[in-house]
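Take a look at the following structure, please.
Here the complex is missing a single protein chain, while all its other protein chains stay put.
Every chain is named by a letter (A, B, C, D, E, F, G, H and I) in the order it is written, and numbering of its residues begins at 1.
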Amino acid sequence: MVSAVVLLTVERARINQVAETLSGMQGVSEVYSVGGRYDLVAIIRVKDNESLAELITNQMLLVEGIDDSETLIAFRVYSRHDLEKMFSIGM
Amino acid sequence: MVSAVVLLTVERARINQVAETLSGMQGVSEVYSVGGRYDLVAIIRVKDNESLAELITNQMLLVEGIDDSETLIAFRVYSRHDLEKMFSIGM
Amino acid sequence: MVSAVVLLTVERARINQVAETLSGMQGVSEVYSVGGRYDLVAIIRVKDNESLAELITNQMLLVEGIDDSETLIAFRVYSRHDLEKMFSIGM
Amino acid sequence: MVSAVVLLTVERARINQVAETLSGMQGVSEVYSVGGRYDLVAIIRVKDNESLAELITNQMLLVEGIDDSETLIAFRVYSRHDLEKMFSIGM
Amino acid sequence: MVSAVVLLTVERARINQVAETLSGMQGVSEVYSVGGRYDLVAIIRVKDNESLAELITNQMLLVEGIDDSETLIAFRVYSRHDLEKMFSIGM
Amino acid sequence: MVSAVVLLTVERARINQVAETLSGMQGVSEVYSVGGRYDLVAIIRVKDNESLAELITNQMLLVEGIDDSETLIAFRVYSRHDLEKMFSIGM
Amino acid sequence: MVSAVVLLTVERARINQVAETLSGMQGVSEVYSVGGRYDLVAIIRVKDNESLAELITNQMLLVEGIDDSETLIAFRVYSRHDLEKMFSIGM
Amino acid sequence: MVSAVVLLTVERARINQVAETLSGMQGVSEVYSVGGRYDLVAIIRVKDNESLAELITNQMLLVEGIDDSETLIAFRVYSRHDLEKMFSIGM
Amino acid sequence: MVSAVVLLTVERARINQVAETLSGMQGVSEVYSVGGRYDLVAIIRVKDNESLAELITNQMLLVEGIDDSETLIAFRVYSRHDLEKMFSIGM
Partner (left out) sequence: MVSAVVLLTVERARINQVAETLSGMQGVSEVYSVGGRYDLVAIIRVKDNESLAELITNQMLLVEGIDDSETLIAFRVYSRHDLEKMFSIGM
């Protein structure tokens, strides 16, 4: 599993709508609307690097209303949970 | 469930160690070591605001090796997964 | 009670008008027009997280004339005053 | 009444202690520990400019553990509450 | 006397014109066109906080050609000169 | 007359002391302790460029307690006041 | 051989297209689409300074869809590979 | 002689044209197109402060295609060369 | 092949030494010493994500003299060259 955290700044009037669109995409596990410098944080869990490139540049970043984005690609994930299993079961 | 995303900058030589310490804490669901401006991203899922305050100020931020941190408290979570159920089952 | 501090940058010609609109909203306890990097600071006191999400994303941030905003959600409030009581009495 | 909002960055291990010290000072009405770029936000309500200068430079900023501070002095306060009356009663 | 220093960024082609407009306003004691990150620095000397709010938000910041501004409200002034007397005589 | 505006960040515990030292220097007309990103703003009025270089690099910037400084040298001054006359009379 | 690393921010919808256009230019050895603050990183290897100026200002920076760019010109290259030979062979 | 260094950000497609326009102005001794955060650096050598103000605000900054500029006015110049003589001979 | 671009800030006196140490590591294909905001740029080409995590956190970032680093992990590489083949041949 390859993971990434995407920090997003969104047009104020579209925060809910963008969050819903993103969270409906295959590979986007969850989207947080947050306080602070960013508006949304999306967590991505896909099977390999190629799927990550595809999801981010061909789908996510084309959503209207996104002003700015910064993708933090994960080297490693540390967790007591078996995330890989949980999220494939959950899907 | 109350969630937060914590962006952390860590002393270079302690990245693995800090990630392991954080991911072992009750309430820290996962820790990503990431490329970009931050070193680690921790995802927190606790039951209420008081537990969040307790976890962050009394436990997480006292870990040695953390240089800087920025906590993004979530207003809302958008997901196709039933995260609340998955993570309590997972615990 | 859940509290938040919202730092706002506003179109120069609309500072007074935005401040008045915000301060009239249920849940916005006070709005300061300030010197420095921000134009307005709004203090929010609502009963729970859901009301906070509702107030900020569905009401406050839709006000015309706001250029930028940063919401600082409070973990805890420290005060010699019984703010919860004062502000419900005051309403 | 003269008001100010002070944004503070504090040594991680001393956040609770600094918040308690500040909130105990005459003229500091409340202190929020917050998520985001700052650690604490203090709200100041004093009777005139001279008291503000005295409180900030001679008392607040000498508290140990404060790394950085930015004082936003208020031009005006907009509120449906009679803050001046509430906080003198509350004292 | 209440004083403030206003740091201004101005459209390049209007620097002289904005400086002249500001320096003609009652309460604006002098305007410097400067090198560095800002274009103009205005020094304000008025009789009280209410006049400061009035001058800055209702007059200065409505001048066309101002791109950005940051108002530094003074706590105190230190000078060997009797500025209060000099500037009332000078008016 | 050559003028400059110096924006200073100062160790918190020494703000008053640094302000007093600076305001006592020949050529420093006034020092403001201010809210916002800077701690002090000094206004300099000297007779020529050589005096400015001498005052700033050989005197002002050697004062202990200054953490950071940014000198904005003025191209021009716009004022209804005859500042050159006022400040030489005032000296 | 003269080398440079160009950090590029690109309109979200055109990342793939800009990367392909740049990577097809003579002198652009490779283009990375990356996570983090930048969208693309281009590596340039040309024969002398004049070719570098020509390539960057007359060709690369005229490509539509580039929002911002920062060119890091190399003083020196350190490598166990004979890059100069490899890339001329490779062309 | 009064000197200044002007750091300029320019529309990408006009870098060469702006550099040529600036370098043709009386008082602009040389213009560098550079790598890094800025696009052009102009060196100014004029006879006095008044000429500097005139050149920068009335001529240079009105050139079309300049997005941003920061003027660093020199206090002093240190050189083994007699720049004042060289550049008047050179004109 | 997985690639990454690492932007490094290094203690001034150790730039050459750090560049040589990094360029000698298996997986670091080349290191540029550059002008601009960063001191060194390292290009990494390894076989998979796990090797990338290993190289960066366990080897590169432990080198003495590195002040700051930002790793840009590549989604994709665009090149007319067969980089994968060239660099394995070159090794």
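Convention: contacts are C-beta pairs under 8 Å (C-beta built on N, C-alpha and C of every residue); 3 or more make two chains touch, one makes a residue touch a chain.
Bear in mind that the values here come from a model prediction, so they are computed numbers and not experimental data.
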item: Where the missing chain touches chain I, by residue; value: 12-13, 15-16, 33, 35-37
item: Touching residues on chain G - with respect to the absent chain; value: 2, 49, 52-53, 56-57, 73, 75-76
item: On chain E, residues whose C-beta touches the chain left out of the figure; value: 35-37
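In the analysis below, only the chains that are shown with their structure count from here on.
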item: Selected pair, out of B-I, E-F or H-I, that shares over half of its residue contact pairs with G-I; value: E-F
item: Higher-contact pair (C-beta pairs counted), A-G versus B-G; value: A-G
item: Whole-Å separation of chain centres (CA-atom averages), chain A against chain I; value: 27
item: Where chain F touches two or more other chains, by residue; value: 33, 35-37, 73, 75-76
